Every structure is written in structure tokens, then in C-alpha cells.
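Below you'll find the structure I mean.
One protein chain omitted, others in place.
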Amino acid sequence: MKINRQDVEKVALLSRLDMTPEEIDTYAGQLNAILEYADVLNKLDTQGVEPTAHVLPLKNVMRPDEMRPSLPQELALSNAPEAEDGYFKVPKVMEG
Amino acid sequence: MELFKSTIHALHDLLVKKEISATELTSSVFNRIDAVEPSIHSYITETRQQALVQAAAVDAQIGRGEPVAPLAGIPGALKDNICTQGIKTTCASKMLDNFIPPYNATVVEKLADQGAVVVGKANCDEFAMGGSTENSGFFITRNPWDTERVPGGSSGGSAAAVAAGQAIWALGSDTGGSIRQPAAFCGNVGLKPTYGRISRYGLVAFASSLDQIGPITRDVTDCALVLNAIAGYDAKDSTSINIEAPDYTKALVNDVKKLKIGLPKEYFGAGIQPEVAAAIKKSVDQLVAMGAEVREVSLPHTEYALPAYYLIAPAEASSNLARYDGVGFGHRAPGNDIIDMYKQTRSQGFGPEVKRRVMLGTYALSSGYYDAYYLKALQVRTLVKQDFDKVFAEVDVLITPTVPLTAFKIGELSDPLTMYLQDIYTIPINLAGLPAISLPCGFAQGLPVGMQIIGKPLAEATILQAAYAFEQANDYHARFAPLGEV
Partner (left out) sequence: MTYETVIGLEVHSELKTESKIFCGCSTKFGSEQNTNVCPVCLGLPGVLPVINEKVVEFAIRAGLALNCRILPFSKFDRKNYYYPDLPKNFQTSQYDLPIAVDGYLDIEVDGQIKRIGITRIHMEEDAGKLVHSGAISNSEYALVDYNRTGVPLIEIVSEPDLRSPAEAKAYLEKVKAILQYIDVSDCKMEEGSLRCDANISLRPVGTEPFGTKAELKNLNSFRSVQRGLEYEVERQTQVLEEGGRIIQETRSWDENKGVTLSMRSKEQAHDYRYFPEPDLVPIVVDPAQVDSIRASLPELPDARKARLIAAHGLSAYDAETITASRAMADYFDAVVTAGADAKAAANWLMGDVAKHLNATNMPVENCPVAPAQLAGLIALIAKGTITGKIAKTVFEGMWSSSKAAETIVKEQGLVQISDEGAIVAIVDGVIAANPQSVADFKAGKEKAIGFLVGQVMKQSKGRANPELVNKLLKERLAVL
């Protein structure tokens, strides 16, 4: 068992997903199968192998420090589910 | 032949000769959409009004005797994970069912520069996660060759639209095979370019180090034309290659003499549908008869590519999809506080496959597991890439089946892992960032079989040429899905 109910609960919280107990079980089973399949990677000795985070040998891609036009406030808020006085409005936030 | 069955290059000729108008052509495509959409369901959004405006502009240009670009006035579809300014872009997800981007993806701007006509946003697997388009948050698209079957995924809507005549060309995106596999299932040409060849700016990210946009077309010539329109450096994309793209139509040469073809033995093992294996073999024999040389090669780390992908892609996705939280755009569920809102919004907005991958990815990156999973997968990625680098020192292209099977029935592959396993031939190519094209090479029980040609980095021209020569020696590209009488 690679991933149990508690693991799924923890991961669901980290991912901000709400799960019913049944869903937790279902996902635990599915994730388990996938992770067990992924176990085959442990057969491979990767000692000293550099990880590839970027497949292209690019480096130092930068832009000059120049201002470009911003969106008008209205357009910036155009998709906001809730807005007020030019702000995005969200339910109460605990200090965190 | 009906206009909607034609190709970009043929239609372009008719347009510049003024034998047809762009408006006429566009209307013809709309009529076709009206006729077959009830059975295919390719489109999430149709943009008829805008399309007619675009077509009219091209007609005016032609009327004034001005030269027009190859794609001018030619109707096509965009996968609905490509941002279109002012037009709903949903990624086939309830999470974004009301999202209207205030900007265009770079490829959209480039198509507009050519005067291309966009008729709609095509259905796909939700957030591009899937291999059948069954994961769309809205509806399933059907394969025009057999409407009981899937068109493939995740760019299923794009491939189906082209195959059904609902678009002359389409753009899809490919992270683990999502252009090539639906192209194979729907009998189209689909090309995933070298990573970085086409700008990702405006492509809603799934797995950033793997995603690429690419064309889905009726034939190889059209593929080259679309590639010409959208390839090239973009300053807005830091992972964009700053090397000028060549004119890909120059690669449309009917010659494979001395082309060195490698057949990676790991791609021809057990588990391939017999007709698929047979069609590939027949096709390779044909290429040899045309002057190519073939040899067996080995990509020893192939079996590790898929598991590595299913750690890397979900990991990146888990981070890329964190922004879907109900705050600034998209779906929002009510909540007592912000955390409650996040959870409800995301639980309601995402489908099961997306949730699965987000959790898998979160797990692979989490404290205590990062080294064993994510880091390990990145190391395996290096080995997979090195395999390809080694064989490309000996051969020019690799040929494999695109998918081990032909289009399966809707609902047939219900187990997630089984669904993942059919990506086995396409995924390694994304890990290595290589260009690859899929084109039809036969039929099995009336269903198209796709052949994949893989090239070195930035060798789109090489694979296009091989594909073109093969295509010209056959007539698969001229066959059309038998979609009932219209």
C-alpha cells in the first residue's frame, strides 16, 4: 500500500479539494495503482544522473526593464466572480 | 468534391483564382457543422459571426487584388485550451465555463495575421488531461469514422472536426500524445513540434515542460502550411527557441532515398493490435522500396518513460492548476471562508481525472516524497533523452506506431491506468522534447491506423519530408470518414 486514506486526506487538503469518504477510498485505490506502477522506476539506478528540468539548453532569457501598458481596471476585473470598488472580493481570510 | 472535404492548399488556389470566396467557403463549413455536429459534438463554442467578419475581410483583400497568405480565408478550429480574446475559453472544464480571456494566445495572433478564419473552439479532455476526450466536463466527442468510438484525446474535438469536415485545419496541444493520438484515431495528420518551436503563450498550461501546440490537418502539405503560420520565436515565452523557423513547405519533397529509418524494438513488442503492427510493417516496407534504409535500434529506457511522465506531468499540473480557486476568474462556489471557498470551488469545478492528477502531482512533490518520485522521474527523463540522442547519431528518423491500437469504444477504457498505458509510444517523445508527426498508414476494420515519425530536435523538415513522400505514395489522405449522406 503506497498511499493510504490519511495520505489522500493530506494531499486533498494541500490541493484544496473536498472529498467525501467514498471519494477518498476510490482515489486512494486509483492513486495506489498508479504509484505501484511508477515503482518500476526504483529498478533503475540513477546515481549521478542529472535531472532534466528543462529539455532545452536555454539560459539567460530576459527582457529589458521597460514598462508596457497594463489592462484597464474594468478588463482586469472582467472575469472576477465578485468585485467591489475596483477590488477582487473574496470571503473572509484568516491570517496565514 | 465538397469544399469542406478539401485542403488548405487546394482551397487557397480556388480563393486566389476567385473561383470561390472565403465567405462561401466559411458558410459551407458552417453548413457541414449544422449537419454533423449533432452526431459528432466537436465544438464547445462556435464563432460564426466573427468567422464571417474574418472571411469578409479576406474577400475584400482578394477583391482589391492584394496577395493573401496561405491560410487566409480558410476555416479552422482551435482547441479550447488556447486563449482567444473576447471568446470563451473553457479548457472543457466547468471551472472555466464562463472564462473570457482579455488577451489572445500568440498562435491566435499569428493566425489572424494570415487572415485565417476561426469557426470555433473545439472540445477536448478537461485541461488536456486524457486520451479520449471522455474527460471533457461538458460532453463526449465522437469519432467520425465510427461514432460509437472515441476520437482520441486530449485534442479529440480538433481531430474530429477536421476528420468530419467541420474544419479544414485545427490546432491541438500535445503533452503526452494529445495531438498525435487523436490524429491517428481520426485519420488525420498531426504534428507535435520540437519543444519550444511554437509559442506556449496563451496555451492554458497542463505540464509546462512538455506542452506544445501543433497542427491537425488533412494532409502533410497543410501541416507544413499551418506550421509556417504559427512556428517561431516569441519574446513572451521564455522557453521559446530563438532560431528562425524555416519555410516548411520546402520540405515537401517526394524523396526518401538514403533516409535512415530506425525502428526502436521496444515499440514493437507485445500488446500491439495485430492490424496496427501489420500496417506499420507494410508502410516501412514501402518506404524501403522507395529508397529508405531501415535498421533496428534500441531505446532501452522506454519502459520507464511512461511512469516518469505520470509523475512529472501531474506534478507540474498540480502547480499550474492551483490558480483555479474562484478568486479572480472562473467558477466560484460559495464558502464560509476562503479555504472553504477554495475547496468547494475546486471540487465542483474539476472532474475526476483532473482531481486524480492534481493529487498525484501534489503527492509526488510533497515533503518526503520529492526525491523518490519527482526528482527520480527527472533523472529518468535524462536517460530517456540520452537514448534518443544516441540513436539519432545513427539514423535520421524513427518510425513507430502512434498508438498500440485503433480507436476504442466510448466507455471501454474506464480504468485510469489502462487509459494511461496507451500513451506508451507518444510520451517518450514529449519527455525528450522531440518533433513527431502522425499520419494515416492503413485501416483496420474501417478505423484509421496512425504511423509516427520522430525526428531530432528542430528536424520538423526531415519528418515532414518523410511523411510527404509516404503520403504521396498512398491515398489515405484522400479518404474521408463515411459520415452518412449530406
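A and B label the chains in the order they appear, each numbered from 1.
Here, contacts are C-beta pairs under 8 Å (C-beta built on N, C-alpha and C of every residue); 3 or more make two chains touch, one makes a residue touch a chain.
Just so we're clear, the structure is a prediction, and the values are computed from it rather than from any experiment.
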Contact residue for the chain not shown (choose from B:138, B:233 or B:370): B:370
Candidates B:43, B:99 or B:248 - the one touching the absent chain: B:99
Touch with the omitted chain, as defined above, among B:11, B:91, B:308 or B:403: B:91
Sites on chain B contacted by the missing partner chain, in the whole complex: 81-83, 89, 91, 96, 99, 101-103, 105, 200-205, 207-209, 235-239, 315-316, 318-319, 322-323, 325, 327-329, 338-339, 342, 362, 365-367, 370, 374
Residues belonging to chain A that touch the chain removed from view: 14, 16, 53-54, 56, 58-73, 76-77, 79, 84-96
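As a working rule, only the chains that are shown with their structure count from here on.
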Distance from the mean Cα position of chain B to that of chain A, given in whole angstrom: 23
In the complex with chain B, residue positions of chain A that touch it: 3, 7-8, 10-12, 14-19, 27, 30-31, 33-35, 37-42, 44, 46, 49-56, 58, 61, 63, 71, 75-76, 78-82, 88, 90-94
Touching residues on chain B, where the partner in the complex is chain A: 98-100, 102, 195-196, 209, 235, 238-239, 241, 301, 303-304, 307-308, 310-311, 318, 322, 325-332, 334-344, 346-347, 350, 355-356, 358-360, 362-363, 366, 372-373, 375-383, 385, 416-417, 420, 431-433
